[in-house]
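Take a look at the following structure, please.
Every protein chain of the complex appears in place save one, which is left out.
Chain nomenclature is as follows: A and B, assigned in order of appearance, with residue numbering initiated at 1 for each chain independently.
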Amino acid sequence: MTDLVSVLVNSLLAAGLYATMAYGLAVIYGVMRIINLAHAGLMMLGAYVTLTLFDRFGLDPFVGLVVTGPLFFLLGVVLHRVVGRRLPRSDAGPSMESLLLTFGVWLVLQNLAYYVWSGDTQSILTGYTLKSVAILGVRVGVPSLLVFGASALSLVFLNVLLRTTYLGKAIRAVTQNRDAALLSGVDADRISATAFGLGTAFAGLAGGMLSTLYAFTPDFGRSFLLKAFCIIVLGGMESVTGVAVGALVLAVLENGLAVYTSVPTSFQDAVSFTLLFFALVAFPQGLPGLFSRFVRRGALH
Amino acid sequence: MPAEPLLSVRDLSKRFGGLLALDGVHFEVARGEIFGIIGPNGAGKTTLFACLTGSLSPTRGEIRFRGKRIDGHPSPAVVARGLVRTHQIVRPFREMTVEENVSVGAHFGAGRRRGTDALRRIREILERTGLGGRAKVLAGTLTIGELKRLEIARALATEPTAICLDEVMGGLNPAEIVGAMGLIRSIRDAGVTVLMIEHHVHAVLGVSDRILVLNFGQRIAEGVPRVIVSDPEVIAAYLGDDSVPVLGEDA
Partner (left out) sequence: MRALPASVGAVAAGAALAAPFFLDRGALNDLWSLALGVILASAWNLLGGFAGQVSLGYSAFLGIGAYTTVLLSLRGVDPFLTLPLGALLAALFSVVIGLPAFRLRGPYFTIATIGVGEAVRVSAASVSFTGGSSGLRMPAGSFDFQLNYYSMAILAILAVALSAFVRRSAFGHALAAIRQDIDAAESLGVNSTRFKLAAHALSAAVVALAGSLYAINFQYIAPGSVFDFRMSLSIVLMPIVGGVGTVVGPVLGALVFSTLQIKLLAIPALRDAYLLLYGGLLILVMLYEPKGLVGLWLRLTARLRSSVPAPGPEVPDAG
């Protein structure tokens, strides 16, 4: 029974972070139909920036998030101007060009990180990094708790943004029906820039949070990118709730595996991914309508 | 008249979420017929073709072709069985030549031709559809009229028992329409049963043996042109649709 509680508690905590991670990918895809592989690089960058703020200015990593968020939003807008704009926006779905292009950006970001910070493994150690707290009889690390708090806050803030501001509503509109939204006067360029900014900001935030939980190198980010992708496929990307649900499912799956089976940790990623991969195939019509955009069969012209 | 119809459709329905695109459609097509399908915009005609040839899976219903059920089967299987369709909005392989486009149908359709045998067949079809001189040209550079003929040529190359032509006359001028009607008759005369969706009602009336009328996904009427033209329900269905010329004896 304590096993189950442990799984649930840990999953909930992890889900918050996963949702933050996944949302960054979801918003760019939803608005621009671009699969942003640079997302992994941006998360990595977020971790490094947080590290620098911590080492150089003594800024607590969680406080540093307040800096990282807006900073990365600006970075996203710049990236959009430089790179994102020139991409062919095919409404028939994401293009290979955008995938490979963002992939190229990811590689460049990695190399940048190698130059600036070297390839040594880094980690952030604060006074509370090794402390833990008991929740419902389960020992939980303080950083995990703080990460959950930070992600919950960001997601609530995001939700408010999406529902009350003009830009937020425009983003939701474009995600659901691009043509209709554009016809009603939404400025495509501004929305795309905002989406890119938001996506990058969330990548940076996620990276900052990840830096408090894991050690990292410039190569960091790939497995998290894959998780983000799995989450989007599971939960859809049209709402923050959808992403949150997907994040929870993935977190439960992983924690369940860790607790109930004897699969070694190094294997875990491989196993979770494989399981999700086959779930995708077993239930192609299953989870929210988004699947019809992912899987071939029954295309209507 | 053979006992078993070539194609028989029973209670065919297709639902897309909240929209019922096809509702209990039923009809039969005999071998060697030219079977026309007409109806106002949005009546479900293209959806019907998509279900027949496997592009879509029906929600309910039965489709029998040459004695076997094909509903829900994927396109390649249906084509192998001898039923093929053209697309209303042409879908050429733009980076391949006209000849190569047709070869895809010849190699992988019901005919499964190879080598020089296939080449001969391809050349024949190109001549018949008036594309003989354009064989080595890239499909991406063809005019719309030529592209429509390429759609037909490709489908014919699969050596079908029956072909579903989806609005092949769309956008053609009167002279071209006459030519298209001639081509359709020649396809039937060569032994291929023809189903055709058409908006040019007078052309359909002129060339079809029998006609099916659809509206809002439902079958309104089925019969010979003469009877269809004077069917009050058919007339009512079209009265609201300005895009269709008035039905009458003049073609």
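Quick note on the criterion: a contact is a pair of C-beta atoms (placed from the backbone, for glycine too) under 8 Å apart; a residue touches a chain by one contact, two chains touch by 3 or more.
This one's a predicted model, so the numbers in the text were calculated from it and none came from an experiment.
The residue touching the chain not shown here, chosen from B:Ala110, B:Ala162, B:Val213 or B:Ile228, is B:Ala110. Checked against the hidden chain, the listed residues B:Ala155, B:Val168, B:Leu212 or B:Ala237 yield one contact partner: B:Ala155.
Checked against the full complex, the candidates B:Asp11, B:Glu95 or B:Glu233 give a single residue touching the omitted chain, namely B:Glu95.
Screening A:Val7, A:Ile35 or A:Leu75 against the full complex identifies A:Ile35 as the residue touching the chain left out.
The chain not shown here touches subunit A at positions 35, 83, 86, 93-101, 103-112, 114, 222-223, 226, 229, 233, 264, 266-267, 269-270, 273-274, 277-278, 280-281, 284, 293-297, 299, 301. If you put the missing chain back, the residues of subunit B touching it would be 53-55, 74-76, 79-80, 84-85, 87, 91-96, 100, 103-105, 107-110, 114, 118, 130, 133, 143, 145-146, 154-155, 157-158, 175-176, 178-179.
Simple rule for what comes next: only the chains that are shown with their structure count from here on.
Between the CA-based centres of subunit A and subunit B the separation comes to 47 Å, rounded to the whole angstrom.
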